[in-house]
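Working notes, structure below.
Of the protein chains in this complex, one is absent; all others appear in place.
Right after this comes chain A.
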C-alpha cells in the first residue's frame, strides 16, 4: 500500500513566516487622500476588501499574543501590501470588527511611530469568579507594583519596588519558584509589554532607575478600580487619598471620552 505524504517544505513558505517577523519601518507611507481612497475602493470588490479586513484582524490577534505593540508599518507590509491606498478604510472596518465582535479596542499608543495595542473594551469585572479567566500569578504581581507606583504619585525609585516585593517574599536577588528572574520580569518583560516604564534617573551614580506606569497600563487599568482595591485593603474609603482620588477620576473620565 503506497502512502503519499505532501512534503512539509512545500507548506506555505515566506508569507506565513514574514507575517510574524518584525521588519524595518516603512518611512515612505503617508495617509492617502479621500479621493485616492475612493478610487482604491472602487478597484476592489467588497468581498476582496472584507478579505483584507479579515487578514488584518487575524494578523493583529496573532501579534497581540506576544503583548508587544503592533506597528502600522508591519500591517501594511505584511497584509495590506499593494492596497495601501485604502488603508484607512480597511482600518476603519478592522476597528469596528474588534469592537463589535470581540469587545476589543485598537489603541494607538505611539502616535509618532504608529504602533497599536489591543485593549479590552468591555467593562472590567472586579469579581474574579464572574470573569472566569485564569489569573496568572504575574497579573497579581503586576497589579501590586502598579498600585505602589500609583499611590506614591506616579513614579517610584526602583529600591521601593524591590523592598515591597521583599515584603511579599519575592526577592529580586534570588530565582523565584513561580516568577523566575524577577528583576528581568519587571525591567524587561513588563517594560517590553508596555505595562511598566523603567527609566534611568539622571545624575545618579551608581545609576538608579525609577518605575512608572507604561502606556498599556494607562490604557487598560482603571485607576478608580485600583484605588478601590487599595482602599478595601486599608478598610477605608477611596476619598481618604484625595490626590489619588482626583487623579483616578480624571484619568477614567479621559479614557471614557476617548472611546
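To be clear about the criterion, a contact is a pair of C-beta atoms (placed from the backbone, for glycine too) under 8 Å apart; a residue touches a chain by one contact, two chains touch by 3 or more; residues count from 1.
Operating definition for what follows: contacts and distances are computed from a predicted model.
Asks: As a check of understanding, state which of "Dynein regulatory complex protein 8", "Probable D-2-hydroxyglutarate dehydrogenase, mitochondrial", "mRNA decay factor PAT1 domain-containing protein" or "Non-structural maintenance of chromosomes element 1 homolog" is the UniProt name of the chain not shown.
Replies: "Non-structural maintenance of chromosomes element 1 homolog"
Asks: Per the definition of touch given earlier, which of A:107, A:221 or A:248 contacts the omitted chain?
Replies: A:221
Asks: Which listed residue, A:146, A:170 or A:248, touches the chain dropped from view?
Replies: Of all options in A:146, A:170 or A:248, contact with the hidden chain holds for A:146.
Asks: Kindly state which of the options A:37, A:57 or A:86 is in contact with the chain not pictured.
Replies: A:57
Asks: In the full complex, which residues of chain A touch the absent chain?
Replies: Spelled out for chain A, the touching residues are 3-6, 8, 11-12, 16-17, 19-20, 50, 54, 57-58, 61-67, 97, 100-104, 118, 120-126, 128-136, 138-139, 141-143, 146, 190, 193, 195, 217, 220-222, 226.
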